[in-house]
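Here the complex is missing a single protein chain, while all its other protein chains stay put.
This part shows subunit A:
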Amino acid sequence: MLANNSSSSSHNSMRGLQLFIADLRGSVHTEDREKRVQAELVNIRRQFGAGNDSERAKGGIPSRPSSSLSGYQRKKYVAKLAYILIATNTTRTADLMFGLDECCELMASTVYSEKYIAYMTLELLYYHPDVAQLAGDRIIQQLKLDLASSTDNSVCLALNFLAVVGKFNSVLTTELIHEVFQVLRSPTSAQILKKKSALAFLALLRNDSSILTQDARRKQLWIQRIMSLLDDTNDYRLMVSVLPLIEYIAHDVDGQACIKLIPQLSDILFNCVSGKGEASHELSSHENIPNPWLVTKIVSILNFLISSPSSAEGEITFSDIDQGTLGKLRSSVTKAIEIGTQSAVDAVARTVKNTILFSLINFASKLDPSTDAIISSVTALCSLLTSTETNTRYLTLDCLIKLCSVSGKSARDDVRAKHMEQLFSLLMMERDTSIVRKLVNLLCTFTDSTNVKPIVNALLRFMTDSRHSDHVIRTDIAVKIAILTEKFATDTTWYVVVSLQLLSISTFSLGSSNIWQRICQIVVNNKSLHKLTCQRLLEYLQQKNVSDAIVKAGAFILGEFAELLAPETSCGELFNLFTDKYFSVSNLCRAMILTTMMKLYNRDAQIGSAVIKFYQLELNSLDVELQTRSYEYLKIIQLEKISGLQLTASLFEPMPPFSSNKNPLLDRLGSSALSTSESTSDFSAANSTSTAPTPPPTRKNKNLSRNLKYDDQQLAASWQDGFRRMLKHKQGVFYVSHFVKILYRLTVAPAQPELLEVALTYINVSDQPITSLLTEIIPCKTGNNPPYITKVINVPHSSLSKGERTTHRTEILTRRASPLDQSPILNVSLKCGGHISSISLKVAAGISNTILTSQAANKPQVSLSQFVQRWKALSDALGKNGECHIKTRAVSMRSFEQVSGCIQKMGFDVIDQAMVGDTVFAAGIIHTKNDGNSGCLLKLRCQDKEVDITCKSTQGSQLSGLIVESVCEALI
């Protein structure tokens, strides 16, 4: 019956499939459905030919299926297999494997709808390990064919397959990642192919990234290709699919390589939130809003690349980012707050606006926000707390908690000052437990000695008034109240009142035992609390229906300090009070009361007969513990009466102070925002130390060994030309290629000669536009006392039209002298007309750059006699230690004129003299941040095709050596 449906005209509607689905829906009982599925499986198996199965069972290679089925029929049966997988909630997946051969056959079809069904079914089945085992090779073969196909739709299906199942089998990565990358990098690929290949590549990379990590050259090339896909700033379509790939590379492959993207990403983000370009998202309400997917992805990448301001050395923080970029990021935050606080037409628009707001506020702390910026974030968030949407309130609190812990004091102070009432009223209204929990956590982070009273009162009101009956949350809040009062209370009366109130409303058992025990410990250890607590407890005990916890605390504390209530309340009265309560409390509490009676008896023997009577009664108790206790106490009293020993007095001596330093309540809180209080046994009336919550861990950049990156750079073939030119000349050509020409200009301010500004101008000298112009200055060392620090002042534009130029400014601060070969490296990558290049060049930022000419420093020229005098003085003081002397032939400038000119250009003062021929005398002052200034003297004798260089410096031979090194390099 089913085979007859092949006459159906439309290729896309399979009537047999529709009937089967309708049949399954028609079966009311599960058994009927299972029977129907079973019958269909038998039918499909028959159609596919039983021959395959028997051969596979023999362990042979599966034969090609008999091609008696038409493509349409094959498609229909394969689609039925897919439907069975879904309709059985995946329980029958293992029974569908017999269809794999036919699926593979169908994959090879040239009809799109047939091919699609094959791919779709295999995507559904692939999670099952049998698929790769039974048909893995055939699938890979077909994928290779389709990836190389000239039909885009076939390539799309293959890429889609890899993007969906790429993470399930690492063979897919090793076999196909090159093919996928070819599609991704090809400039002729259609956009849909680029998008699918970016995500397919990502899925394969997630599976196994060794393809990149094991080959540094390929890693660099491929990553650069991928980054260049972000170029088209007018079309954000592709970016949506490429950004996740970049995010993964930043996280798991090479975070360092992505740092140079920060300016470009910031640019995109800024354009996106400020509504420039096409990156806006049209909602169903026809409202245009920044595309939230782009915003969240970019922020997520930036949030990872940029560490918080307090990070360790070597991490990239806001201070490493140039002002222009930082400004864009900060304006993006401001803009997001504006968007987030606008009214929204419907829930969908609200969601999108809030997405943008939360995303950027969570990121803002990385940008070293000003107090004003923090306050506007707080205000924006608090205005959202009144939202009627549960999601919004939930996420707002989440965001507020992060903001308060990361941005610290100014955020907390602002909430404390302006928004507490709002939080309190939200607490009373809120129905969602998870929100209440967040709210309570937030309140706890705000608590200090100044506001502990209103916060605790609000929490107590929640305990008594709220409709919330969730047991766990109430217990948590009770514990938190106990901790907050203990930690921050400055008023002893208030502490006692609140603590006992807390005990009196604790009608639950869990956790409350910790609370009353802790309170008893504190009361025992603090004499000033004894009397007050006794009086208060007495008042509670005189009420009807008091909680167990109050009776327990009362039994313990009144037992210990009963005499403080005398003469108003006698031991007899207390005894009566406890006998009243005795039968309405738990067994544990009764046992405590029995002990308290002993303590009362110890103080006032007059109540002896009543106590004895009570114990005798309890000998009949059903509870073994109570029975035993009564028996033992009875025996003690009897023994005392018979022998006259003072047994009770020595057994029930006053409680010594508790020595436990650890607050048991804190254990219950786990990783709560409250930090452990120090030595809490002593209740300190002046305890006002407010403890800041620890900020959440920032994502650490794992691969931050900057030295490795420095060493990895392959310098361009002709790098030395520009490098040497830079040593001698303050401006000139740094580098020239077919695409780009780089000019440089070095400037130092006379006031701070150790700070060198390097301005590089990039000029597009090709016939085509340059895009993806990304630059990075890589210092030799960053952490651990680096010799110099680089700071980017502004980055060049990332795209240059023909003939256009752009400037890149960097500051290099010399902290101490270092060898010339450790100079920073400039890495420039760019894309021009399909050609991608990456150039690494050393920037000559040696010690000689810090020399100021006496002209610039407004000092008189050194004369020869002064030179000789200083030379002698240095020799006398340091001897050979301050000197470096070499003879070199390895230089091209050997004549007096050449050497003299070169030395002068380097910034030294050449002494104007005619007394000694062929010798250049020069002097200069080296400036460093850490080691201060040091004078140096140079003598260069030019004769017999060699130069004899001697340098003396006030700082010793090491510095002299470094200067000679620079001079030699410049003379080459």
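Keep in mind that, in the parts below, contacts are C-beta pairs under 8 Å (C-beta built on N, C-alpha and C of every residue); 3 or more make two chains touch, one makes a residue touch a chain; residues count from 1.
Throughout what follows, contacts and distances are computed from a predicted model.
*Asks:* Between "Cytoplasmic tRNA 2-thiolation protein 1", "Coiled-coil domain-containing protein 22", "AP complex subunit sigma" or "E2 NEDD8-conjugating enzyme", which matches the UniProt record of the unshown chain?
*Replies:* Listed in its UniProt record, the absent chain's protein name reads "AP complex subunit sigma".
*Asks:* In the complete assembly, which of A:176, A:203 or A:746 touches the absent chain?
*Replies:* Result: among the candidates, A:203 touches the missing chain.
*Asks:* From the list A:432, A:604, A:623 or A:811, pick the residue that touches the absent chain.
*Replies:* From the options A:432, A:604, A:623 or A:811, the contact with the absent chain belongs to A:432.
*Asks:* Tell me which residue among A:292, A:769, A:901 or A:961 touches the hidden chain in the full complex.
*Replies:* Of all options in A:292, A:769, A:901 or A:961, contact with the hidden chain holds for A:292.
*Asks:* Looking at A:70, A:182, A:288 or A:390, which makes contact with the chain not pictured?
*Replies:* A:390
*Asks:* With the missing chain put back, which residues of subunit A would touch it? List them for me.
*Replies:* Those residues of subunit A that touch the unshown chain are 11-12, 18, 21-22, 25, 79, 82-83, 86-87, 89-91, 93-94, 111-113, 116-117, 120, 123-124, 127-129, 153, 160, 163-164, 166-168, 192, 195-196, 199-200, 202-203, 206, 237, 240-241, 244, 247-248, 251, 281-282, 284, 291-294, 296, 300, 348, 351-352, 354-355, 358-359, 362, 390-391, 394-395, 431-432, 434-435.
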